[in-house]
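As you look at this complex, bear in mind that one protein chain is not there, while each of the others sits in place.
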Amino acid sequence: MREKFKGGLAALALALVASTCVLAPSVAGASGQVPLNLDNEQGMEWACSFNPFLPTSSPYSVGVTYETLDFIDALQNAKVTPWLASADAWSNNDKTLTFTIRSGVKWTDGKPFSAADVAYTFNLLKKYPALDSNAVWSVLSSVKQVGSDKVVFNFSTSAVPYFYYVADQVPIVPEHIWSKIANPVTDPISSPVGTGGYIMSKCTPQNIQWTSNPHYWQPGLAQVKTVNMPAFLSNNTANEYLATGQSQYGAQFIPNIKSYYVDKKAGNSYWFPPVANVSLFPNLTVAGLSDVAVRQAISYGIDRAAVSKIGEYGYEPAASQTGIVAPTFSSWSSSTAMKSAGSGYDPAKAKALLKADGYKLDSSGVYAKNGKQLAFTVITNGGYSDWIASMQVLSTQLAKIGIKITVDPITSSNFYADVYAGKFQLAYNVETGGPSPFYEFRQWLYSKNSAPIGQAAASNWERYNSPAVDKLLNQYGATTNVATQHSIMNQLQTIMVQQAPVIPVLEEVDWFQYNTKEFSGFPTAKNPFAQPALYNEPDWGVVLLHLKPLS
Amino acid sequence: MRYLVRRVGFLLVALWAALTLNFLIPRLMPGNPAESMMAKFHGHVNPAAIKALEVAFGINNHQSLISSYFEYINNTLHGNLGLSLSYFPIPVSTVIMRALPWSLGLVGVSTILGFVIGTALGAVAAWRRGGLLDSVLPPVFIVISAFPYFWIGLLSVWFFALTLGWFPILGGYTETATVTWSFSFVGDILWHAVLPAFTILLTSIGGWILTMRNNMITVVAEDYVKMARAKGLKPRRILWQYAGRNALLPNLTGFAMSLGFVISGAILVEYVFNYPGLGFTLLQAVQNEDYPLMQSLFLLITVAVLVAIFISDIATALLDPRTRSSS
Partner (left out) sequence: MRFLSSLGGALARASKFIRRDKKAAAGSIILFVLLLITAFPSWFAPDNPSAEIYTPGVGLSWSHLLGTTSFGQDVFSQLIVGTRQSVMIALIVGLLSTILSVGIGITAAYSGGMVDDALSLITDVVLVIPTFPLIIVITAYLKAASFWLMVFVLVITGWSYGARQLRVQALSLRNRDYLLAAKARGESSWYVICVELIPPMTSLIVANFLSSALYAVLMAAGLQFVGLGNINTESWGTMLYWAQNNEALSIGLPLWALAPGVAIAILGSALALLNYAFDEIANPALRPVSARRLKKAEA
């Protein structure tokens, strides 16, 4: 009986293994063309919700299915391409914005698109504030359709930079469908109807599939017929998918990208354009950090190139204390500010600054004044191992100039709570940014973005408060004159160098891998027609539109 | 009868304790899912919209702790588990139902297989004392059971998947495969399940073999087994129907508990293999501060364990009269 039992078991095991090896999984593909497989790891399976206003689902519908009034490219100095709107104009002292809406566009259910849909969309956001994820109604006073093809936006306050949010970040939805939805805040919108080039054809928790819209209003685009976005639970699986050549367009952080990805297959390429700054936010209410000399010393004491090389495999370039992201926003760079920032890494200057401010090295090799050591804790997001590694490198460097830094990685949820409430000494984090450096600067420096310690501040976590800077930011917000804008940004950069209220360390990049053998038309450094990362809306939709199959 | 009443009473108390613990823990912890959400999608949510999200998620609605508690108990008893925050606006129950089959499938089957095979091997090892099985198995499995099982997972990935290429590296299925009940899709699932199942089997089987072997040795030394041998019964019959059945009893409680722990026990295996089960979902829920999902999963796991223990207690009472008369 024992032999029979064991024999039976062996046979069963063999049968199982044999059956799995023999049966090959079938891969879905439509119309004979190679499908484009995307690689965008989100750490969870898909919810199959496509509500374009909820941050949990908008990345999967805005840009591909739902479109916006204009398309603004951050990589081409905020170049505006008219999209669903064919023209726009400011009037009334830059307090009124009028869009002319394009004709000849159809919704994917065949009904015609019109200015009424645009006015309806914006007023829907007013009715349901939970949908207004760009807070456009904090500056708008009314949105009305005028005539058959114009929509007029009246602003309650000068907010020219909000053009970006209104024109590029609000997806337009069809009135004839949404007016019938009971609660748009909790409706998952499982079959989205939009004007975009791709229709969501199938969604399971494991994969979202889109097919191209045959009646798309831009002729010659959306040539890739089938697009798949499988769900990945962790970076490792997603990276394997790219490395084994199953995906042709990815948005991954890949360690050792040359040996892991580039060398594996012909045509494997990557491009990481920088878009914002990952910075040290010093809590300006903490003793020591409230000292300008200390902050400047910290900035000069960081060897940013080394932090990038060891912590980020060199993928994220060194940032500048002026706060301008190079080369993306180099046209905004002020040469005066750059000169006073010097070479960036200057430990001798750092020590000199501290000494001149009255700090002396104590017995443990740390600078101190009046018995108080320059010893701080920096909190960072515990979920990003590369940030933790970068902070560890930084702390070794600052130890050499006599400032003691302890790295404290905190679980994401606690981390953001602490950052927003100001419960930290130093924090390593990134702001949202926008298509030009002004957005990041305003998030950093505008005092009204901040809040007292203990209350949540949406940005300006260091609690910087300068009426002069507020005035400059408001002036920028009230003008469309480019020369004025540049002059204001120059002044702000000088303040960044002189006061170091925020210390940019590295430049945050768009993660982007692509293979040129099966598809062409990807954005490159020479042709940066859109931000390439798959998690940027509506940019990744624009990228998809321009791709062409090669076989 | 008294025994039954005591067990039911215990079940209810434990259930209440779990529910309350479940309710308190996320509320005592700092953090706010709206802020966490904001940060997760940085780049596409205007930071000033945080208030709007809080309203949508139903947090910070200034309800007192006591009234929230009773509302929570009421909702849970009615099966209303709320909307998930990280999968907003999909309901929690949908998220759980999606992940449940994967956990039950992989971990459930591996656990049952491990129990059956391990117990059988342990019984045989004890029956043939001093034989090959008896001297080789225990030390080998002692060592294996001391390995962190997620590390065995990593090792098998490295050896069987990366180096030899026999099995897929990670996942529950090929991502872009057609999800139907076709022969090929089922085959795909099985192909992906081999390595994680092997990991779970390898690490759990040692425990079953050893405990069964130890129990058997004690039982084999008993008089009634000698009597059975003296009477001339076939050794195989004595092994399985006399000694085996009695030696199995203490293991049943352990088996029931391990079934109950099917979900939580596999968290690390699911993490290493990216298997979309409940354990992995719990880990993600914690990292995303998805209170409703986290609470429901925690509750599900606790209820599963409690029910499993309760059933095993009843089964033990039915099978072993001695327990019914303990003081």
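We call the chains A and B, going by the order they appear; numbering starts again at 1 in every chain.
We take it that contacts are C-beta pairs under 8 Å (C-beta built on N, C-alpha and C of every residue); 3 or more make two chains touch, one makes a residue touch a chain.
Note that this is a predicted model, so its numbers are computed, not measured.
The chain that is not drawn here is touched, among residues B:Leu4, B:Met97 or B:Ile142, by B:Ile142.
Listed residues A:Ser320, A:Asn414, A:Asn429 or A:Gln531: the one in touch with the omitted chain is A:Asn414. Residue-wise, the contact with the chain that is not shown comes from A:Glu240, picked out of A:Glu240, A:Glu431 or A:Asp510. Only one of B:Leu121, B:Ile238 or B:Leu297 touches the chain withheld from this view, namely B:Leu297. The chain not shown here touches subunit A at positions 235-236, 239-240, 243, 254-256, 259-260, 310, 313, 382-383, 385, 388-389, 392-393, 396, 406-411, 413-414. Hidden from this view is one chain, which touches subunit B at 10, 13-14, 17-18, 21, 25-26, 28-31, 129-131, 135, 138-139, 142-143, 145-152, 154-155, 157-158, 162, 210, 214, 217-218, 221, 260-261, 263-265, 267-268, 271, 282-283, 286-287, 294, 297-298, 301-302, 305-306, 309.
Just so we're on the same page, only the chains that are shown with their structure count from here on.
In whole angstrom, the spacing between the mean C-alpha positions of subunit A and subunit B is 38. Put simply, subunit B touches subunit A in their complex at residues 29-33, 35-53, 55-56, 83-84, 86-90, 95, 98, 117, 120, 124, 169-179, 182-188, 190-191, 194, 236, 240, 271, 274, 276, 280-281, 284, 287-289.
Every residue of subunit A that touches subunit B in the complex is listed here, in rising order: 1-2, 5, 9, 16-17, 19-28, 35, 37, 43-45, 47-49, 51, 54-59, 129-135, 138, 165, 169, 185-188, 204-207, 228, 230-234, 236-237, 240-241, 246, 383, 411-418, 420, 430-433, 443, 449, 456, 458-459, 535-537.
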